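Remarks on the structure that follows.
As you look at this complex, bear in mind that one protein chain is not there, while each of the others sits in place.
Should a chain be cited, it is by its letter among A and B, assigned in written order, with residues numbered from 1 in that chain.
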Amino acid sequence: METRFKHSYCPNYFSLEDILATQERVLCKVEKSVHGLGCLDQSTENEDLVVGTTLQLPFWLAFPLSQTRVRVVSVELPKIYKEAFREVLTADASIVDLSKLGRYFYEFGSHLTKLNHRDSSAINTMLMNAFKDRLRVLIDWAQNLCTDISKVQRLDTLEKELYLEGFKARKELIAWLSEGSSKMCASEMVVNHKKRKRAVVDI
Amino acid sequence: MDSSFGLDNEVALSDDETVTVQQVLETLENAWLNEKFSPELLPHQTDIVDCMFEQISGMEENLEKVDQSDIRVEIHRMELDRIRYVLSSFLRTRLEKIEEFCTHIIEEDSTRDPDERYLSPGEKKFAEEFQNNIEQHFERVALRHMPLNVQKYDRQLMKVEPNLKSYVFLRARSTAEGLMLEGMDDTDEPLTMVKDSQHMALYSGVASLVKNGTLQLI
């Protein structure tokens, strides 16, 4: 079945993954008071955000506020990107449960390096190496039909997608090798649509 | 009936170039593969496409005139189907890229000389109308209800661009020496790709070589 043109993963303005990745939170320290927006800090009744307050903000907000001419907040790196944890990942990245620690681990990590923190290049290196280590395991699973759900659940979102792609590719290869590519099928959308229709009627 | 099925016929591609239909078909197939595996839109091949169409019509007409129970008719029909498939797939892939990277492609093409453009006239019209359709939709449903300072459709911010840093598989169609690809620095030796050797490379480094025919994407 001829598939639509597929290009490599490249988040853009409209990417759902990128929007969700930038929703991840970072700990921020307020450096310039913000009038009337005390509501951003749920632990205080204050009408304003006072200098010195620390609070969690989503990255999409924290980043521009840390880059203003007079810095409004300073951002602290999340624990899993700090040195101590980086060492754990360098030791053996494949055992870490990313679904619990960071469902957008790589994307969010890449965004964090924009903060130009002194650890930024170390984070980059760590992300790349961790990805390489875990990818090896992923490829193995996809090729050898790993059916252990608990293992697959420990992947972050990007890895899960890659795993599913690998799985699909393997299926397609086997189909091509055994029956050739000549069987025409109903389009996926049509099949799903019919299934849902039947389900609705059955209810 | 012509047993070679017209593939040896000669066609004039341009004023000074005559090639066989077989060669046109090969060029089309190579262009099709390149387009399939390249992350960006490549220069259009309207000459080849139009030429192939003429040939297909001619061949179809010939087939109609012949005794339909001749087994060769079926085989030739199949050949025509396969050619039509390649044409279809080629144009479809281009269309998908145009839809995906609309704004980017239109912008880039506007900076090129008229005879170096990547979009064919039909594709250009399609791209512009497609872009309009989307922008008007955004305008109608959302943008016009937004506060004044964010109402305008910001093409630069919202442009979707192809990932030129994807990796591609390629084959050298002729020996290429003295290659300096992206990512190599001054201390690296220039590369040589021997004819018919296969490689994997970063697309942005080999894009120009693909477009000038030295390398073939596979």
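Everything that follows uses one rule, which is that a contact is a pair of C-beta atoms (placed from the backbone, for glycine too) under 8 Å apart; a residue touches a chain by one contact, two chains touch by 3 or more.
Rule of thumb we're sticking to: contacts and distances are computed from a predicted model.
K.L.:
For the chain that is missing from this picture, which UniProt protein name fits: "Skp1-related protein", "DNA replication complex GINS protein PSF1", "Geranylgeranyl transferase type-2 subunit alpha" or "ER membrane protein complex subunit 7"?
P.N.:
Matching "Skp1-related protein", "DNA replication complex GINS protein PSF1", "Geranylgeranyl transferase type-2 subunit alpha" or "ER membrane protein complex subunit 7" to the record, the invisible chain is "DNA replication complex GINS protein PSF1".
K.L.:
Given the contact definition stated above, which residue among A:Ser33, A:Ser74, A:Ser99 or A:Ser120 touches the chain not shown here?
P.N.:
Of the candidates A:Ser33, A:Ser74, A:Ser99 or A:Ser120, A:Ser33 is in touch with the missing chain.
K.L.:
In the whole complex, not just what's shown, which of B:Leu33, B:Leu95 or B:Leu179 touches the removed chain?
P.N.:
Among B:Leu33, B:Leu95 or B:Leu179, only B:Leu95 touches the chain that is not shown.
K.L.:
Thinking of the whole complex, not just what is shown, which of A:Ala91, A:Leu173 or A:Ala186 touches the missing chain?
P.N.:
The missing chain is touched by A:Ala186.
K.L.:
Specify the residue from the set B:Val19, B:Leu42 or B:Met158 that touches the hidden chain.
P.N.:
Spelled out, the listed residue whose C-beta touches the missing chain is B:Met158.
K.L.:
Mind listing the subunit A residues that contact the chain we can't see here?
P.N.:
Per the touch rule, subunit A residues meeting the hidden chain are 1-2, 4, 13-16, 19-20, 23, 32-37, 40, 49, 58, 60-61, 64-65, 68, 70, 72, 179-194, 196-197.
K.L.:
State which residues belonging to subunit B touch the missing partner chain.
P.N.:
Within subunit B, the residues touching the omitted chain are 49-50, 52-54, 57, 74, 77-78, 81-82, 84-85, 87-89, 91-92, 95, 99, 122-123, 125-126, 129-130, 133-134, 137-138, 140-142, 145-150, 158.
The rule is short, and it goes like this: only the chains that are shown with their structure count from here on.
K.L.:
Based only on mean CA positions, could you tell me how far subunit A sits from subunit B in angstrom?
P.N.:
The computed centroid separation for subunit A versus subunit B comes out at 33 Å.
K.L.:
What does subunit A use to touch subunit B in their complex?
P.N.:
Its residues touching subunit B are 2, 4-5, 7-10, 12-14.
K.L.:
Enumerate the contact residues on subunit B facing subunit A in the complex.
P.N.:
Contacts found on subunit B: 36, 39, 89, 93, 96-97, 100, 157-163, 165-167.
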